[in-house]
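Attaching a single structure in structure tokens format; questions to follow.
Note that this is a trimmed complex: some chains were dropped, and none of the rest were shifted.
Naming follows writing order (A and B), and every chain is counted from residue 1.
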């Protein structure tokens, strides 16, 4: 950790200082917790009032923030990006201890390990696997037969990668995630479920990050693909043969069935479920907990279960609570109209 | 991998050839990806048009498919089952390397290991455990005290099976699944939650398959049972004392609370939640993302949260989007009726 002046930080992120640029900044913290020497960040406009009370020595804000607070500001075009850059500068990412290749790891004679890898104890690297340079593989991870892995990957403890899967470069896989397990495919015949060989693989392209405890099934015939730069949260299940395009964000506990395709730059909220054999376009946003059962075209924002246009869904779901009242009113209206309607005269009166 | 003629394949699956039976088939692929020498399969009627453009050398179809495409067809009674049979014939299931019993596995002196097992490195088999013949146990798996396991099981890397659980024959458990962890049972007294000993076990019967990352709690007093032939997808949570009947299919991320019973041949969609202490009959189908809070009788198809008859649910949920319009209309109708109703005359006018 290294101390920088606010001015240096502003220059580093291409921003402007409002206040004293000579202030020393040694680390970062939330507005509520920051102390002297720390820089903070207005992550959410909800917290704008905290700028007035924070003990931070400086706060990163966007150009649209118009606080009168006395705390020095670092005004940035893209304040969240600036915050990320400064966090990396001040703290860096996790440092991985240089351990080399453990003697208590099992590495097959036919496996190939690139230069400068750190392979921890109790790791298994099976026959024919090929690991690139500078990969870090933590204890208990299992790298199956003929797995191919690029450079600079980080595989956290107890990850399992099944045979034949392909992992790009700079891929991060968090603990207890499973890559390339068998797809959920059975042919039901006379009441019994017969396992279908799953001969596809799972491909994670460059710069993919997979959260803890995820399961990314291998394909039955085709492959399951998570394309470059896409990030998955924890406990996500991806079905066999599904393709998630590049630069998507999938929040925790999402489930996507098999043979579905997502385009690029999609954002999928937590606990969303997406059915199989459909197409989701590019730049699609899917609200948390939605259930998507139909194709979604480029740029759409959908919500609800089944998911529809988010604006419509928000209005509709917010009215659910009025259903009992609506039903009561409809019944009253029926009675009112019955009373207003001309009564058919009874025969004896017409006689 | 072995080459067969289309005629041989048809004979093998009891189907008929439409076209040249002497065509050589060496593997299988999807309609979109298949090349010469590959057989494909019409998995979903949505893809029927692909039969006209596929480069596959043959396509497996059902009797009801009436394509005019020139590609040779293998017509089968149950085409999905035929496809499975052919995939097994051409590709087979995963081959497990014969590794014998690793010296870097820990196997208790009181554990019993059957004939021809493959126990990989870093496996623990605790006191009193009994493993049948020809089981494959991958690195990092933990088999607790007194666990009983039948023959021909496959336990993938980093699976944990708690003490005393019983695993049948031909059971497959995918990576990072947990079998027999403590049930979620606490007695709350004066604001504190006191752990209730979970003295039941988890039983997985013959031919059960458990997806990656599942958690199947042990019972509190009775046992948690997954009956024969039932298949679970990834990331499924089964509560203590629940019984899932034979030959069910549970798709990924299903959650079932404790002490619930499912009959046989149920199909439970992804992300379904089922409450505790209820009974689900036989041949029940539960649509994805449903929340089931009441008993369901044999053969019912339910959907929604709370789940009701699927036909009713589909109509109801498809109308959610009209709620704002409906509410507006109701208000208008109220006003209209008010205007139509005879006004009570004011006292001064009647004077």
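By our rule, contacts are C-beta pairs under 8 Å (C-beta built on N, C-alpha and C of every residue); 3 or more make two chains touch, one makes a residue touch a chain.
Since we're looking at a predicted model, the values are computed, not measured.
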Oligomeric state of the whole complex, in copies, if 2 are shown: 3
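Here is the rule we go by: only the chains that are shown with their structure count from here on.
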Rounded Å distance, subunit A centre to subunit B centre (Cα mean): 24
Sites on subunit A touched by subunit B in the complex: 104, 106, 122, 124, 126-127, 140, 142, 145, 158, 160, 162-163, 176-178, 181-182, 184, 186-189, 191-197, 199, 213-215, 217, 221-222, 235, 237, 239, 241, 253, 255, 257, 271, 273, 275, 277, 291, 304-306, 308, 312-313, 315-317, 319-320, 322-323, 326, 329-330, 333, 336-337, 340
Touching residues (chain side subunit B, partner subunit A) in the complex: 28-30, 32-33, 44, 46, 78, 80-81, 83-84, 87-88, 91-94, 97, 104, 120-122, 138-140, 156-158, 172, 174-176, 209, 211-213, 229, 231, 233-235, 247, 249, 251-253, 265, 270-271, 288-289, 305, 317-318, 320-324, 326-327, 330, 333-334, 337, 340-341
